[in-house]
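Starting off with a structure, shown below.
Here the complex is missing a single protein chain, while all its other protein chains stay put.
Labels run A, B and C following the written order; every chain starts at residue 1.
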Amino acid sequence: MDRVVRLVIYALLFLGLVVTATPLLWMVSASFMGSGEASTYPPRLLPSAATLDHYVALFSRLNLGRYAFNSALLATAITLVSLFLNSMAGYAFAKLRFTGRDRIFKALLAALVIPVQVTMLPLFLMLKQMGLVNTYWGVLIPGMANIFGIFLIRQYALSIPDSLLDAARIDGASEFRIYWSLVLPLCKPILVTLALFTFMGAWNDFMWPLIVLTDDSMYTLPVALANLLGEHVLDTELMMAGSVLTILPVTMLFIVLQRSYVEGIMMGSLKD
Amino acid sequence: MIQPTIRSICFALLILLCGCDGEIKDKVTIDFWAFGREGEAVQELVRDFEAEHPHIRVRVQQIPWSAAHEKLLTAYAGDAMPDLFQLGNTWLPEFVALGAVAEFGPWVRDDPDIDDDTFFAGVAATNVIDGVVYGLPWYVDTRLVFYRSDMLEKAGFKTFPGTWSAWREVMERVKESVGPDKYAIFLPVEDWTIPTILAMQQGASLLADEDRYGAFDDPRFREAFDFYLGLFRDGLAPSSGGSQVANLYQEFSNGYFAMFVSGPWNIGELKHRLPGKEHLWATAPMPAPDGAAAKGGGVDGATPGVSLAGGASLAIHDGSEHKDEAWLLIRYLSGTEQQERFHHLTGNLPARKDSWIASGLDKEPRTRAFWRQLQQMAPTPPIPEWERIARTIGRYTEATVRNTMTVDEALASLDEDVDRMLEKRRWLLARDQ
Amino acid sequence: MASVDFEHIDKIYPGGTQAVFDFNLTVADGEALALVGPSGCGKSTLLRLLAGLETATRGTLRIGGQAVNDQPPQRRNVAMVFQDYALYPHMSVRENLGFPLRMQGVLKDEIRRRVDETAELLGLKHLLERKPRQLSGGQRQRVAMGRAVVRQPSVFLMDEPLSNVDAKLRVQIRTEIAALQERLDTTTIYVTHDQVEAMTLGDRVMVLRDGVVQQVASPQKLYDRPANAFVATFLGNPGMNIVATSFAEDENGNAELDLRGQRLPLPATVGRDLHSAKGQGAFIGVRPEALLLTEPGEDSLSLPITVSSVESLGHEQLVYCRLPDPEQPEARALDEAMSDFDATPGQLVARLPATPVCHVGTQLRLAVESWRVHVFDVDGVCRCHGLGASAVPAEVQ
Partner (left out) sequence: MRWAAGYFFVAPALLLIAVFFVFPVFSAFLLSFTDFDIYSLGNIEYLRFVGIDNYINLFGNSRFWTALGNTFYFVAVGGPLSVLVSLGAALLINSKLVRLKTLFRTVYFLPVVTTLVAVAVMWRYLYHPRYGLLNFALSGIGIEPIDWLGDPFWAMPAIILMAAWKNFGYNMIIFLAGLQSIPDSLYEAARVDGANRWHQFRYVTLPMLAPTFLFVGIITMIGYFQLFAEPYVMTQGGPSNATLSVVLFMYEEGFRWWNLGNAAAIAFVLFVIILAVTLLQLRLQRER
């Protein structure tokens, strides 16, 4: 009985594996095909002769290096800044006493239901007033503080024993010192997770950079890719190469750090 | 341990974030937005321009046509307009109304190289609003028919027809000869240009009362619309939309369809993408409606029916700090010689007539169709809302092609939608009177 | 080194709970004071007030004569050892020990020297490069001590420092701490809920309950002369037995107690102001070791009991027994008041030698020498230690 069940389970799991991985593998494969090869019947799974032409074209003609740089720059900046600000706030909500703390925190949680699209229109007008449309800052600023990040850090910081903070106070550390030399190292697991979350979120973000950036020298990869699609919709293989390059960095990052990423999701969901 | 690293990364980031816009002092940099293929090709011309004007640097940004209108408006809304930009000439009224475009008056008047007969009249007219010049035509564009001459021949036709009825007949014959899996003509289902051209050929005005209201219940519009829909209904065109056609050129070459209606850039594309098959395809002006009621177009095929006065103009952002330099570049790009070069690079047709004659385009068979067509052009209504109205026409066209709406419903809703879009225009007009 | 003064300290938390009521105490320079009481009695609050982790709602706190109410923790020069040690988990032992010095801006070489010195003192030398999670419980405890010692504070604050150490080790460390305190001669305030620790480590012991001081005295005195029934039951393991009785008068008008019909004479000095209490309830207290399985002598009283359970501990046995139910309803009402100091009405525990073995259900008589009986009034305040001739009036707190 168990053997039959086991067989069925494995069959289903491998089916899932095929369904999940095939599109991605095909994308990689198609990116190495010669022009027009992906649009044939029956569809080809592997290139007849692998070529790097499309990758070369992306970097030489289509400026992909620049977009990758922009994506990396913005995602890194958003990650660092938001990590800093969110961890400060999350720690304070968990461990410091001040009037209205719990009420403010509840209000923040309630605000999670508001779809971000509501804010986009006025935000655009505000940034325009501040002269920040079409600048890196325009992409960066709205991502600098994030309620979910604060929540995640707070949940984790709750587990830091108060006595540790008190000990540091008695040992003569200032409040900022306690945060910097004690809380941050102690929160390292959640910080790594949140950093991954934020980085991937920023890397994959599409709608806001699409709205706020007009100058193509500042485009992020997804925006550039959508742009490229408008122009090269017929060049399947080129688009696949662009997609591969857009996906590759986050995928690598995930595979390397998948453990803490997955744990982070569990943490964010269970400690509700 | 890790802190110094983080700190130095932060610092480096700050420098990057602040310092990326650094400019070299004594050079003037002008931003130039160009769309699609033009954006790629114009770079070469711009390099020569920079060589001629060492104090000017031009940053060309290439924007896909599909996003161009949106991007320009976003840039306007966000105060991020380039100094100089290409502009579909049906969009010009919109940007003029917004005060985003600089007047060309003195420059054009004082220029010895530009007079009333330099450009095609129909196209030049789209750059003038209330008597003021706001843009200079860069290249012209109109829609006409590309067809597979071999397939037509196989169906028994040596020349392309000049009237709607004859056109219809050709399509029917072609369809008979290619069988059920292939089609006579390919028409993108959500397209607004072809129904609009057909309607303008019928003499429909599209909008009424100084463009305050939609006028799509006009029987002339209706007639054009019916003709257009008939092509789908009778199986002459595939009604499944563009997604069936992954690659227009490949499918055209495969004989999936025998005709399509498009603009001049496809001459270049077809040459480029279908090497060695030049003898298989040709171009022809839009057929004209039958009978004398038609507006503009000639009677029964003697002259082409009207088509859209399309094309792209070059305009200068009113808030630009480098208008003079931008004008220099425009002047350079609309010079006879550069127009010719641009044609060779992109296949786009020069806006200057003398460039046509100098390069013999008016004689070459494929472009000759355009030369003829360009004499027969009509502008779309010069109002800011046009682009949106045009897309709405496209949407309702699609709805009828797909049979989700009857023609009556579609046209009524179209009128209703357009009236709503024009509400602000009516208010503004009433207010300013 | 410095003395510590609490003057009229009140502490009310933001939620409105009052943890400390009008608290007064002076700890002399170099003295070791143990603060003991059940959890939630406010003893930790007092430590935290002194450390500067909480601010007093009212009153003045002095260290070395100087008011420190408004001083942040780092300016008070106190060191604290926490219940869970509060070692910084990401720092090595060396870094943990050096941290307070680093915060004071002590130079690197000096930090090194002093950390080494402290490590030597506490036998931590070989552990200096380890992280806290690589240490055993006892070693962690010692590091925590070291971190307090290294900065040479004027006051040591210890918040139940032994409660996380297993029982065996606890005895050892307890003596070490005592020796260390002796040697450093630093004013020490030691909070614990364990009476044994309090008794062994404190020069004086203070018993605290619900934010109110019950008694401050030397360990021996606290045990022998508890000021009230709470202190009496709290100290000792098992604590003092409390039995409800009532006041009465003999035919001569002398005050006496009526315990299940037995008349227990009270000394005249005590009896005088109890006259008015005639007929009221009272308690007597007897330590388990005072209950004897012998015939009552002339200066002792006898309690008829039934054995309800026996805990044999090898060298002795703890015999739980019941007194017959009282007849007077008012005495029964008094029983209920006993839950106040954690005693079960009618139940006694006797600490008896291992033999003869007692059996459940046996009816016995236990004898108590009258000088070992404590008398408490209805509010639990101790009125006298001993009965009859041997009686000593209790000090009124």
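Here is the rule we use: contacts are C-beta pairs under 8 Å (C-beta built on N, C-alpha and C of every residue); 3 or more make two chains touch, one makes a residue touch a chain.
Predicted model, so just to flag it, every value in this text is computed and none were measured.
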Neighbouring displayed chains - absent chain, whole complex: A, B
Listed residues B:L73, B:A166, B:L274 or B:L345, member touching the removed chain: B:L73
Contact with the hidden chain (one of B:R212, B:R395 or B:R426): B:R395
Contact set of subunit B toward the excluded chain (per top definition): 69-70, 73-74, 76-77, 97-100, 189-190, 240-244, 246, 384, 388, 395, 398-399, 402, 404, 413, 420, 424, 427-428
Absent-chain interface as seen on subunit A, which is shown: 2, 5-6, 9-10, 12-13, 16-17, 19-24, 26-27, 30, 38-43, 85-86, 88-89, 91-93, 96-99, 101, 104, 108, 111, 113-126, 141-142, 144-145, 147, 150, 175-176, 179, 200, 203-204, 206-207, 211, 221-223, 225-226, 229, 236, 239-240, 242-244, 246-247, 250-251, 253-255, 258, 261-262, 265-266, 269-270, 272
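Convention: only the chains that are shown with their structure count from here on.
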Pairwise touch network: line, ring, star, complete, or other: line
Distance between the centres, which are taken as Cα means, of subunit C and subunit A, whole angstrom: 57
Centre distance in Å when subunit B and subunit C are each reduced to the mean of their C-alpha atoms: 93
Multi-partner residues of subunit C (each touching 2 or more other chains): none
In the complex, subunit A residues that touch subunit C: 97, 161, 163-164, 166-174, 177, 182, 185-186, 188
Contact set on subunit A toward subunit B in their complex: 36, 39, 61, 73, 76-77, 80, 124, 127-128, 131, 133-134, 136-137, 140, 180, 211-212, 214-217, 227-231, 234, 236
For the subunit B and subunit A complex, residues of the former touching the latter: 3, 6, 9-10, 13, 16-17, 20, 31, 36, 40, 59, 61-67, 71, 74-75, 77-80, 246-250
